[in-house]
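Everything on this sheet refers to the single structure shown next.
Missing here is one protein chain; the remaining ones are kept as they sit in the complex.
Should a chain be cited, it is by its letter among A and B, assigned in written order, with residues numbered from 1 in that chain.
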Amino acid sequence: MAEETHLSATKDIDEKIAWAEINSDVLRSMENPRMGYWLAVVVSICMLMVGVASEVYQYNVGMGPAQLNNPHMWDLYISTFVFWIGMSHSGTLLSAILHLFHADWRKPIYRFAEAMTTFSLMTALVFPIIHLGRVWNMHWVIPYYSDRGIWPNFRSPLVWDAFAITTYLTGSVLFLYIGMIPDLAICRDNAIGWRKRLYTFMSVGWRGDDRQWRNFRKTYLLMACFLIPLAVSVHSIVAADFAMAIMPGWHVTSFPPYFVSGALYSGCAAIITLFVLLRYFFKFEQYMTLPILDKTCKLTFAIAMVWSYLNLIEFASVWYGHDIPAKEVLIAKFTGPYSPFFLGMLFCGSVLPFTLAFEKIRRNPMLLLPISIFLNVGMWLERYMIVAPTLSLAYHPWSWDVMWPGWVEWGIVFGSFGWFGLLFLIFVKVFPSVSMYEVKEMVYHRRRVVYEDAELRAHEYKKGASGASSAAPATEGS
Amino acid sequence: MSLVRNFIEDWSRYRRSIDEGGFHEYEHMWGMVIDLDKCTGCNACSVACYAENNLAVVGEDKFENGQGMHWMRIERYWDEPNIGNERVRDTQEHGASFMPMMCQQCNSATCEPVCPVSAAYHTPDGLNAQIYNRCVGSRYCANNCPYRLRYFNFFSYYEDSWPSPLDMQLNPDITVRDKGVMEKCTFCVQRIRSTKNAAKMEDRQVVDGEVQTACQQTCPTSAIVFGDLLDHESDVHKLWHKHQTRLGTTKQKKDNPELRGYRLYEQLNTEPSVTYLERVRDV
Partner (left out) sequence: MARKTPKKRLLGLFGDFEQAIKVIIDIRQYEIPGVSVDNITIKSPIEHPEIEEILGDRPCHVSKFTLSGALFGLIFGAFFLAAAQANFLIQPQGGKPVITITSNLVLIYEMLILFGMLATFVGFLFGAGLMRKRSTLDDEMISLDQVGIVIEVEDENIDPVRQLFEKHHVLEIRDRELKDQ
């Protein structure tokens, strides 16, 4: 046991894992849900019901009970929307960017990160819809031909949002699905009953031909290349919702990169949370190893520093600029009624990540769970601090106000976590949450490239030293 | 085919409009002058607006929550030394000043481009219109209005705003809005429309003074002047001219320091159509 922990402390993955074991471990995780799983499902459904009940009430009564008022026309809905969109950037980062960089360690953990992308996007999608005063007319934002000669207003950042989110949802679903096809084939070969039918349909006849793999590799690369600029543009467009407005504190040129870095940050933190949970509940210790967790934490730390830097830059450019209302908003954020939230955001977002600088903490899942949750609390506060203070303290002094969200808003925000949790819980039991074929690839490459070569060299070196056959090429391929 | 033709026509129209400068397409350009030195803060304009435009009376609780629907509002400000002074009354002798605020009908309005469904648009009358039927209630326009002059129907106010006999006094020329719709001052567009129609029936131009907004009509000190800025004989145009207030600028330059006339937040380049007459003092 001691040896095992020692091994897992240095290698991303143990190359001695048998491939059959990989298959059986992952397939096992998809079957026989335990009591705890059903409990989690029930809790998620209850949370979702709170959200649904709040929305039904709001649908019938209007936006009033949400405590929206004249200066505060947007509030938790939009800030939570931005939060969920931000979470959705994690999967793209892990699968697309790290795929292009050939970072092998992403392989055991990217599947659930991508699923998280898709589901948090589906959660985010709910918010711009339910924040509408007249939800039943939401299809007017979609450009379709109408006899009345009316189209959406293509100049509005909200329409850009609709385009961007549709594209991103399509893209991330396709990316998740394409990357899963070889795994679905494995599931198909091992399943019975309704699962057999489902996986046969979804694996679209994957047989592992060289032709299929060749096209697969090319497709995956191309999708990754599309997904990276897409993810950046999606969050830039979400930032444009604010940056295109003229309000002080919103009209900031650095908002798009600031939002993108914040999105990657919260996404990474959420990956750590789910990493720890999946590792514990599904007993994926062999695949989601501590060195991978370590690397994810390092990445989170780096992104946290980028985010902090962009935060400072924003403060500095406002402080030294001559935009007095923007400066007032900034001062009010630090000293006004919102200051506990704002300082909390700075603490969770910029100070707390320094704990990730210590290797002991980076390899301690029990500590990382609360830390990563608090990082995300900080990121949620960040979005709230973008939306609320500006609306409270915009140009016109007459409308200055402070507000506290109403129960309907809290209910819907609460419900959104249930919705996300439910989708994710269904996912982990229907689809493999660890990429089996890519873990095999990782094991194969380690065994062949690192392990066997080293053994071969050691062997040749010994032979050469003993003088049995000194002519043997000791360093083949070097 | 009409797609392509419209495309080419609109394109050339746009190119032309750049060469010829803005504002030329307007039939009218309704504007306003409010003399702050004449305003006594009596709130009559606000009451008139409630009566004319079927504005919902929301009740004390909702009003305190900031969910009121006062298209025309009198804002009160105090000189700085008197802030927090218990004995200060809202009178001008005690340093209070009044600011009647209604939609400024900006010519490059910030609310228009952000509406996802084009419910906020600009009419050929130079008005900033809100199409209630089209509004989906995204409330982006209100967030982007630096004057905070857009009001949202947070509830179905009509249900209890006008208990039974009171609903008989609703203005039939204008709708009663349901929940989820943004609304704002229209410069009494129903009056403008009926006057324009009457003038058209008689085959003549609209005469200055023929259209009166409800607030202008009610103001006891005649602080509000309303009219067509394109009509060079109109009172409103003369006042703008007299006080050297110009469109298309972000700062009004005056020859004579005695001249008053400024527009609100001109530095944001929203091009409001309302001029306030008051000397701008640097405090």
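Definition applied: contacts are C-beta pairs under 8 Å (C-beta built on N, C-alpha and C of every residue); 3 or more make two chains touch, one makes a residue touch a chain.
Since this is a predicted model, take the numbers as computed values, not measurements.
K.L.:
Among A:V61, A:A103 or A:I150, exactly one should touch the missing chain; which is it?
P.N.:
That would be A:I150, which touches the missing chain.
K.L.:
Check the options B:S108, B:T195, B:Q244 or B:N269 and report the residue that touches the missing chain.
P.N.:
Going through B:S108, B:T195, B:Q244 or B:N269 one by one, B:S108 is the residue touching the chain not shown.
K.L.:
Which residue from A:Y77, A:W206 or A:F282 sits in contact with the chain not drawn here?
P.N.:
Of these options, the touching residue for the absent chain is A:W206.
K.L.:
Considering the whole complex, not just the chains shown, which residues of chain B touch the missing one?
P.N.:
With respect to the unshown chain, the touching residues of chain B are 2-3, 6-7, 9-11, 13-14, 17-18, 20-26, 107-108, 112, 118, 121-124, 126.
K.L.:
Which chain A residues touch the hidden chain?
P.N.:
These residues of chain A touch the chain that is not shown: 18-20, 23, 143, 148-151, 154-155, 159-160, 163-164, 166-167, 170-171, 174, 178, 181-182, 185-186, 188-190, 204-219, 222-223, 226-227, 229-230, 233, 237, 240, 437-438, 440-441, 444.
Basically, only the chains that are shown with their structure count from here on.
K.L.:
Between chain A and chain B, tell me the centre distance in angstrom, where each centre is the average of that chain's C-alpha atoms.
P.N.:
So the centre of chain A lies 45 Å away from the centre of chain B.
K.L.:
If you look only at chain A, which of its residues touch chain B in the complex?
P.N.:
Residues of chain A touching chain B: 61-64, 67-74, 128, 131-135, 137-138, 140-141, 150-153, 155-159, 162, 241, 244-247, 391, 394-399, 401, 403.
K.L.:
Quick one: which bits of chain B touch chain A in the complex? Just the residue numbers, please.
P.N.:
Interface residues on chain B, with respect to chain A: 62, 65-68, 73, 75, 77, 99, 101, 110, 113-118, 134-140, 142-144, 146-148, 151-156, 179-182, 265, 268.
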